[in-house]
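A protein chain is absent from this complex, but the other protein chains hold their places.
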Amino acid sequence: MELHILLIFMIFAAIVAIEVKDLLSSVIAVGAVGFALCLAFLILKAPDLAITQLVVEILCLIILIRATINKDLPLVIEGRWIFNTVSTLSFIAIFLLFAWLALKELPGFGEPIMAVVKKYLQEGVSKTGSVNIVTAVILDFRAYDTLGEATVLFTSVIGIMAILRRPGRKKRE
Amino acid sequence: MTLYFLCLMLFCVGLYGVLRKRNLVKIIVGLGIMEYAMNLFFVLLGYRFDGRAPIVARDQNILNMVDPLPQALVLTSIVIGLAVTALIISIAIRIYEKYGTFDITKIKKLKG
Partner (left out) sequence: MIDNPKTGMTLIVKTITRLTVGLILLFGIYIILHGHLSPGGGFAGGVIVALSFVHLMLAFGKDVAISKVSKNLASNLESIGALMFLSIALLGFLGGSFFLNILPKGTPFNLFSAGIIPLCNIAIGIKVGVGLFAIFLTLVIVEKSK
């Protein structure tokens, strides 16, 4: 019941974030969506994810505000606006119709099948010695994925340093 | 069942933002909303009624936990989402310095 209320709040905040004209207001609305997502993770019994989502959301807000401060843009409606909007909305309606038909095949909410995880749960503490099962999965059973994620973070730091560099050249006399 | 459908509606709001907006920052905001919706969908798949958080305690039943495997995958996805957002924001800052605007219909010139 609480999850339904949280999801409807998130949809309203997302619509506000997309439609409002001021850039700073839309960034703050995206922050509201992120904090509501952290609450949803807590209700779904996932404390690891709630801590990570909260601090990552704060850092993402700081970076977004740095990019949009003092930079605004007036709204201009040019021709063929009605045709574009109607075609986009009809595409989204067809997508949601097929999604409704496909979601009936999933197992119902609250009764997962858990065929793969039974082995991780039964042997997790005895094979790894760690009490937190999520840490045991990401650092012992599936440590290769964590290595890939460390590589992606490293690549992104190198990429930002390469894009925002001020090249200095020494003049040769 | 309605929870899955509401999650996909949040995804569609983000998709509308990416397709129809002309301001570059609005496109980035729509991309972020799509990432949040997909992370939530993954964690919704693994919930169990009357389950416990996946941390072992000394005196509790061990087979009563929620599914920890989608939580491990989503933990990776949240941090990668932050890295992609930071990179795309730095590209947007560079575009603003070069062209003076965030409007995507005015930055079509491919100069050398």
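Annotations
By letter and in written order, the chains are A and B; residue numbering begins at 1 in each of them.
The rule we apply is simple: a residue touches a chain if its C-beta (ideal position, glycine included) is under 8 Å from a C-beta of that chain, and two chains touch if they have at least 3 such contacts.
Keep in mind that this is a model prediction, so the values were computed, not measured.
Checked against the hidden chain, the listed residues A:Ile15, A:Ile28 or A:Ile51 yield one contact partner: A:Ile51. Touch with the hidden chain on the side of subunit B covers residues 53, 55-56, 58, 75, 79, 82, 86, 90, 93, 97.
Touching the omitted chain from subunit A are residues 47-48, 50-52, 55-56, 58-59, 62-63, 66, 125, 128-132, 134-136, 138-140, 143-144, 146-147, 150, 153-154, 156-157, 160-161, 164, 166.
Simple rule for what comes next: only the chains that are shown with their structure count from here on.
With centres taken as mean Cα positions, subunit B sits 2 Å from subunit A. Of all residues in subunit A, those touching subunit B in their complex are 3-4, 7-8, 10-11, 14-15, 17-18, 23, 26-27, 30, 33-34, 37, 40-41, 44-49, 52-53, 56, 59-60, 63-64, 66-68, 71, 73, 76, 84-85, 88-89, 92, 95-96, 99-100, 103-104, 106, 108-112, 114, 116-118, 120-122, 124-125, 131-134, 137-138, 142, 145-146, 149, 152-153, 156, 159-160, 163-164. The touching residues of subunit B, when paired with subunit A in their complex, are 1-10, 12-17, 19-23, 25-26, 28-30, 32-33, 36, 39-40, 43-49, 51-56, 62-63, 65-69, 71-76, 78-87, 89-94, 96, 101-103.
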